[in-house]
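For this view, one protein chain was removed and the others were kept in their places.
Chain naming follows the written order as A and B, and within any one chain the residues start at number 1.
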Amino acid sequence: MPRSSTWEKVEPADWRSTIEELRDKGFIFFDFLTGVDQENVDGSNACEVVAHLATKDLSSSHFVSTQVFGELPSITDLIPAAQWHERECTEMFGIQFIGGSANPLLRHEYLGRPPLRKSTVLAARVLTPWPGAAEPEIKEDGRKVGNASRRRQRPPGVPENWLQT
Amino acid sequence: MKHSFIALIEDKCTSCMLCVRECPAWCIHLDSHTVDVTDEGARRPKKVNVLDSFEIDYSLCMYCGVCIDVCPFDALAWDEHRALVTTNREDMLLGIEELGPSGSS
Partner (left out) sequence: MTRYALTSDPSVSVEVVSASLACCTLELQVALSSGALTRVPEGDVGPSVIVIAGTVTDALVPSVLELIHSYPDTKVMSFGACATSGGPYWDSPPVSKGIDQFVEVSTYVAGCPPRPDAFIQAIQELSVNGAL
């Protein structure tokens, strides 16, 4: 684990230049690049892209993040090792990396939606009866006459009226 | 403590449904009903939940312990129960009787 790590949030326009600057400053160990869905954080359909770079001796490391709406310039010409991560990010989060590789990584057709986005609803969660929807029942003579709470509960990850839309 | 079994201490359960709703595998099923109980000297009766059934489907359970963590009344606990091996998948659905902690039986 690096002894000191810094976090930096940049504009998408400064994404490439920040990475290039860091690389030239000696942060030549590329650890990873991944997406972080921001939907439940700020309600937008944005996705954060985070890259982690470290110095060769791992004594110092730098996290760079940027908020992305759909596309971001690729950094594969600066750091070739980032290609695999960008392709994964494209498949899992639906982020297009301009100038990056167009080869799919696993090529699974997933309803045309990126599987790691929170907005991608898993049908099994909708179709399986959620045990958490039950409430303590009010019974008379052993028969159910109502529920103790009128608040309707939905399982996590299933939007309201998802089947109807 | 071996993390080999999740036991239910029935007396402590208030049927609050927290474990059922937090379970990532949806493997807990709970059924309960509400009764009015009038304490001596109380002006009006209070509502009390009575546990009817509590089932953990061990064919789905991933032993993550979230249910144990969220239970506000410590009605669920890790237990050194026997490892669960069955010839029928249905037998992995354990009810209140089978879920009792190992010391109690």
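As a convention for this text, contacts are C-beta pairs under 8 Å (C-beta built on N, C-alpha and C of every residue); 3 or more make two chains touch, one makes a residue touch a chain.
These figures come from a predicted structure and were not determined experimentally.
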Candidate in contact with the missing chain, chosen from B:I9, B:V50 or B:M92: B:M92
Hidden-chain contact residue, picked from the options B:P24, B:P45 or B:G95: B:P24
Residue touching the undisplayed chain, where the options are B:I9, B:V50, B:I68 or B:L84: B:L84
Residue ranges of chain B at the interface with the undisplayed chain: 2, 4, 24-26, 57-64, 82-89, 91-92
Residues in chain A touching the chain absent from view: 108, 110-111, 122-125, 128
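Note that only the chains that are shown with their structure count from here on.
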Residues of chain A touching chain B in the complex: 128, 130-132, 134-139, 144, 148, 153, 155
Residue ranges of chain B in contact with chain A within the complex: 15, 17, 20-21, 23, 26, 28-34, 47, 49
